[in-house]
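What follows is a set of notes on a single structure, which appears directly below.
Shown here is a partial selection of chains from the complex, left in place.
Labels for the chains are A and B, by order of writing; each one numbers its residues from 1.
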């Protein structure tokens, strides 16, 4: 390998939760984070932070999403009097990696070339992908290992800071985040507790359905420096309204998806991608409850679903 | 048709929310239910109320569940230094109708025979299935129309009442529910507010993985009288740890899934099936926050996911 991988740095495993940990920053969730989150609730309004799923939504190249309705109806009629019928849906999809979704800790890896010239892929906590992979799901680090997230959330509205949606390839820096804190009156110190969730609004989400064909071509997002800054504050989740949290294309073409590697692999922090953050931004609230319970398909690499904010 | 369908009765539509409503008792959700629910929180402990999803779990006859991992890994390596790789999962399933899931209002219907001898299927709010059906999802009443549920929940522990899991075919009556209220100290009046959620523990859930092959053969559950009693209290959701909320087989073989028809079609109340309620019961808490955000696949007949309780 040429130079060290700046996204991982030295000694990036074992994790601070030990070599057998599968939950990463999910360990920071607990009754105390729940009780702390409660204090955020003012009006009781709930705002969904995800997009619905439909044929025609953006898909990363190679991925599939289809829904078919078996029969019309799927069952019945049963019961001479009730004449009961029912309907099913049938879905085929890279379910953990479409639309609004949270990545599992086993989703991203780093391939190393060994002295012998052969390669090995390492994922969170130094697990060898070859040890945890099966054709039918991950043996470890699947999204089923993630906890239910119910904790304080903070929105950093970078689109709001610039007053316009950011362009593809725009790198969000620590300084941009500090300017957001300033602008949003969150202060520079103690604005985030360990276990809290940080959501980054870039403006890319507003193009989700309207620019479905080009949505995955590129995006504004976090650069490695911003990810490093956030990691020091130990959030459980970093989310954004783009498709990778990372800025695309990568600032350094030799270091692709550095925020993925730095946040997931080194710090066990979950990424929530493809979020819908405009309604939340329009509410004017920077602090709220973030709630998300992953769909626990064993061995899946991520989870779709509907994260939501409570104001 | 022989006799009137007791599960629906007369004039079961339009709904109380008007002929165009697609949300049913979801309309009872709102800031006030959220704020009321907050008062339930004591310890901040979170308890998942659903099972994970895996090949080998119980499936209703004819349904499919598969997870395949495309490639190993699915993408990469990208970046000469980061050598970034990633993994996807691919799921094929009657996704809205497997394991722990909530039924959409369009899931269940009643087929009527017209004077001419032909049939028509009606669903919630008197919609003709033929008007809302497409091969690629429901035009109306899909689970994407449901709200985020965050509200007070009440557990009625019928298994606890009898001290043993109920047998397949055991009908839970209003009297059983009243005995649970008594035993759990919930009182007979005002124990449920409109918009609250009622969860019924039968003991069938404990057999979910251990008796996967026979799990759908039958189940203890609510009879029509119990559903009628609950409906008068206007819950948003009625859930249970069996596969249909209804007792199976039906008490009256001519009236199949009467609770489905009565609760969903007449009252727009959502059913949450295949729930995991043992941990909640063991907590000793009868009142709690129930939270569930459906996976919003447009036109789907239901949603899997992880409902959870906050204690």
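In this section, a residue touches a chain if its C-beta (ideal position, glycine included) is under 8 Å from a C-beta of that chain, and two chains touch if they have at least 3 such contacts.
Predicted model only: the values in this text are computed from it and were never measured.
Trainee: Count every copy of the one sequence in the whole complex, not only the 2 placed here.
Mentor: Across the complete structure, the repeated chain appears 4 times.
Assume only the chains that are shown with their structure count from here on.
Trainee: Roughly how many whole angstrom separate the Cα centroids of subunit A and subunit B?
Mentor: 27
Trainee: Of all residues in subunit A, which touch subunit B in the complex?
Mentor: 1-7, 29-35, 38, 41, 43-46, 48, 50-55, 62-64, 67-70, 72-97, 106-113, 119, 121, 129, 133-138, 144, 147-148, 150, 250, 252-258, 260-261, 291-302, 304-308, 310
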